[in-house]
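Note that one protein chain of the assembly has been removed; the remaining protein chains are unaltered in position.
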Amino acid sequence: MELLMQQLFNGLTIGSVYALVALGLTLVYGILHIPNFAHGALYMVGGYITLIMMTEAGLHYILAMVVSICVVGLLSVLMERLVFYPLRHSPPIQDKVAAIGILLFLEALAQFIWGADYRQMSTPFGQVVEVFGLTLTLQRILIVFAAIAVMILLYWFLKKTFTGRTIIAMAQNREGAQLVGINTHKVAILTFFIAGALAAIGASLTSPINLVFPGMGHLVILKAFVIIIIGGMGSIPGAILGGYILGFTESLGATYLSADYKDIIAFVLLILILSIKPQGIFSKGGV
Amino acid sequence: MNVLTNKKVIISLLIVLGIVFPFIIPNLYYLHIMTLAFIWTIAVYGLNLLAGYTGYLSLAHGGFFAIGAYVIGILTVKLEMGFWLSFLLAPLVTMFIGLIIGLFALRTKEHFFAIYTLCVGYIIYLVIDKWEGLTGGVRGLIGIPLPEAIGPITFQSPTAQYYLAFFIFLLVVAVIYRIVHSLTGRTFIAIRNSEDLALSLGISTKRNKLLAFVLSTFFAGLAGAMYAGFIRFIGPEIAYTTITFDLLTYMIVGGIGTFAGPIVGTFLIVIISQNLQFLQDYRMLIFGPLLTLLIIFSPRGIVGFIQMQLYQRKRKKQESLAYKNREEETNAGG
Partner (left out) sequence: MLEVKGLTKRFGGNVAVKSVDYSVQQGKINAIIGPNGAGKSTFFNLITGVHEPTEGTIIYKNEEITRQPANVIAKLGVARTFQSTHLFEMSTVKDNVIVGHRLRTKSNLFDSIFRTRRLKEEEQQCIAKAEESLDFVGLSHVSDQLVTNISQEEKKRVAFALALATDPEIVFLDEPTAGVNPDETDEMAKLIQKMADKGLTICLIEHKMPMIMQLAHHIMVLNYGEKIAEGTPAEIQKNEEVIKAYLGGTVSA
């Protein structure tokens, strides 16, 4: 029972991070209509910036994270302006290749600047606490609460502000949005900034309990793809729900099935789903 | 006609260059690099057949490459089968696995297909990495034997291995040439162009997509088997996405959907990388942006760019010729 509770809490922690990354990806999908393979690289850069700000600039963890959010958000916007925007009328295969090019570049750059070793990130929230008989680190509790806070904030922004609603409108129908006079440039830039920021938050939160290295984005981004396919491409509640479902499945799978193969769960899930429903679960095909 | 003879001259020159290479540059290291380049090119041709000609970007290609390598590795090392028989079986087994996966993967399209195959690639990697009993896990497989002698021909020396790879390479290029320049190739191109249109022209897109997919895995498996036979040691890293992305880079730089693209891209990058040794780990600092820039400014790579230039020059010539003729006519009339 205690093991189960422990694993459920782990699932909640991992799921929170997955949900943040998947949220960014799903928002960008709404704009681009292609999967942004470079999103994993943003996540990785987010981890490094926070780490470097702490070790080199001596900033506090939280401050470092703020810097990281800004840097990665801007990087994400830059990507949209320089690469995806010029390619907006090209066949989809070209956007994908371009995104892969960016991914490869950013990874090589990270390795060039910061080296290939796995690095540890310290955290001011390393204390161990007892909650309901469970032994938890404060960092894990922070991950869960911070992620949920960010999601609520994002949800409020998207639903209650005019700018937020235009993002949703555009994700659903770009041409329609243009017709009713939405400045699609501004919305695209904002969306990419938010997506980058979410990736940076996710990476910065999880780095103290994982590690920082150039390939740290690979598995996370791939799982985020799985999540948004499960949750429906472009769907915000879907990304959140999918993130937690995958988080729980993985932490339970690692305990009760096989720790070696826990990373496979997501991919097998995706392959099963797409083999049965090639257009994803929530496709709007003909009846 | 001029262009045709030119083409023939160029091809013959390249073949002669391939044959005399070990004599003019008797450097074992360069021989090694060239041999590897032949092997990579074969894998890239497989990818180009599917992504370039049929329009389906598979991100599992490195995985199939690894399957080819591991099949020959397991058959020779674990089951102690002969090299040639294993070498024959490797691409066939890869192709069979490709067939099964293709049946499901090809029900998806575009980005779903890309993500699906990316996941397939990852699963292949994880299975190779974790299934120690079969694949040796992270330690990999050591001691893949040399090809047995065929009559008087032995394959001990690097030069002999170079010629073997060169021979298979030429064979593959010839086969690919015939495929893409035949009705089969035209069918693939029609599918890439528009699946709806292809269907309305009576083409079974399902069957032909599967054919392209299976062929692409065959060439990936073949290249993998050659790699294993040449390096004689394989580890799980050959199944990692890095290989897929390398192959993709070779293809895009050379020219996706062009016939000469895979050769141009692979040899160019392999040779440049060798000359920028210090870059090895950081080569993507250059090739990553190159990939992105090319896809924006010349989506069909170097070869596509050259083709366009040649075509435009030809067209200008024709136009000026037509103009001259018209002038002569009016002169004759007047």
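Which chain is which? They are A and B, in the order written, and residues in each are numbered from 1.
Here, a contact is a pair of C-beta atoms (placed from the backbone, for glycine too) under 8 Å apart; a residue touches a chain by one contact, two chains touch by 3 or more.
Keep in mind it's a predicted model, so treat the numbers as computed, not measured.
*Asks:* Can you work out which residue in B:197, B:276 or B:310 touches the chain that's missing from view?
*Replies:* Once the missing chain is taken into account, the touching residue is B:197.
*Asks:* Consider the whole complex, including the chain that is not shown, and state which of B:8, B:78, B:139 or B:186 touches that chain.
*Replies:* B:186
*Asks:* Name every residue on chain B in touch with the hidden partner chain.
*Replies:* Output for chain B: 175, 178-179, 182-187, 189-190, 192-194, 196-205, 211, 215, 300, 304, 311, 315.
The working rule: only the chains that are shown with their structure count from here on.
*Asks:* How about chain B: which of its residues touch chain A in the complex?
*Replies:* For chain B paired with chain A, touching residues are 51, 55, 57, 104, 107-112, 114-116, 118-120, 122-123, 126-127, 130, 241, 245, 248-249, 252, 256, 281-285, 287-293, 295-296, 299.
*Asks:* Under the touch definition given earlier, write down the residues of chain A that touch chain B in their complex.
*Replies:* 34-35, 83, 86-87, 90, 92-94, 96-98, 100-109, 111-112, 116, 218, 222, 225-226, 229, 260-261, 263-264, 266-268, 270-271, 274-275, 278-280
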